[in-house]
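The full complex has more chains than appear here; those shown keep their coordinates.
All chains are identified by letter, namely A and B, in their written order; residue positions are counted from 1 within each chain.
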Amino acid sequence: MDFLLSPVTLFFILGVVAALLGSTLTIPEAVGKGISLYLMAAIGLKGGVEVSAAGFSTDLASAVVAGLLLGFLLPFPTYFVLRRLGGLDPVNAAAVAAHYGSVSVVTYVTGVEILTASGMPPAGYMVAVLALMEAPAIVAGLMLARSGGTDLGIERRELVREALLNGAVVLLAGGFVIGLLVGKQGFSAVEPLFQDAFRGILCLFLLDMGLLAARRLREGRALTIRLACFAMLFALVNGIVGVLVGTVIGLGAGSAAALGILAGSASYIAVPAAMRLALPAANPGIYLSMSLAVTFPFNIIVGIPLFAHLALSLAKLT
Amino acid sequence: MTNTITRQRIEVLVDSPLVQRILDAAESAGVTGYTMLPTLGGLGQSGHWADDQVSGAASKVLFITVTNEKKAAALIDALTPLLESHSFVLFRSNVEVVRGDRF
């Protein structure tokens, strides 16, 4: 359990505890946004540099295909469960389902830290999978909403922009391409900021996320206990599915764990904005609380080590 | 003393990702000027919100325009269907302006 003793996890716990105790500590919004942009650029860059060193491979291609399929397909069972057992109406169920098909960049980043510290770093190309998994779930969610009878409040042009050109995707994919182009040597000039300072900055961001998650939990009247349980269940089941798929398609233990982390995580950056636009009748109190206040902390504390453990055990089996 | 003319001030509180909806409605109503103010948070029927989201999806913007009666009515008519579905909040009041032909 010594991952709990990494500064990254401890700062997250500090944020949660501070908010639960009612501290007035807050990170200015602009600073939080700035840090999250930095993290996305850095993770994109580093992934690209690694791929430029390792070269393209069939693993890369199968990971990308698996990620796209998972992102598109996972919302369907999620929607089904939320409708039948979660008591949500079609619009809210579709909006939540889209969140669980998509991914959380910070969960991924934290996972990479922990996997790397445990000697099982995922491959660099998983960053490309991360960037590509942002979008398909949005499409799936909107298909579900439309099948449920909802008029979409968005035009196709706008939707493409939100799904493919939101800040997270642009920075991840753009950073990845830049990393590919400049390689290890070009990267060395920016290494002090994008590599050396990375873990410290991640600490500060997780402090902020801990504050936000716990505050939302305190205030989230829209979040029922039943929905909170589903928020954990989805993380668990989707994550395990991700690890299994990763192992079956032959990824290494680190990359399979990373695919599990991606599948098990829920978006709280790109998808909420897209849902606000396309499904304005869905209640942000539900989807933001589930993804940010329950699934995110659950993955940081329980999900990541679990998926890592599972991937390792499966790798030993095969 | 400077002459002033009465115009109508329409204020709409709107989610950041949906601002373009208002701007489109304003354009279709013939409104030619507006200003947007940032907000910090609030309370309504859908509960508390505060602009502390990493996502920006929960933040809101206060859209303000001063315009003549006809355009104001057109804008309100254009926005009314959105008020309920998008949980916008809309206020109208009277203001006096200098250089009334601009508004």
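What we mean here is this: a contact is a pair of C-beta atoms (placed from the backbone, for glycine too) under 8 Å apart; a residue touches a chain by one contact, two chains touch by 3 or more.
All figures in this text were calculated on a predicted structure; none of them were measured in a lab.
Only one copy of each distinct protein chain is drawn here, although the full complex in this structure file has the stoichiometry A x3, B x3.
The working rule: only the chains that are shown with their structure count from here on.
In whole angstrom, the spacing between the mean C-alpha positions of chain A and chain B is 34. If you check the complex, the residues on chain B that touch chain A are 15, 17-18, 20-21, 46-49, 51-58, 85-87.
Listed in rising order, the residues of chain A touching chain B in the complex are 26, 29, 32-33, 36, 153, 158, 162, 208-209, 212, 215, 219, 221-222, 268-270, 272-277, 280-281, 283-285, 288.
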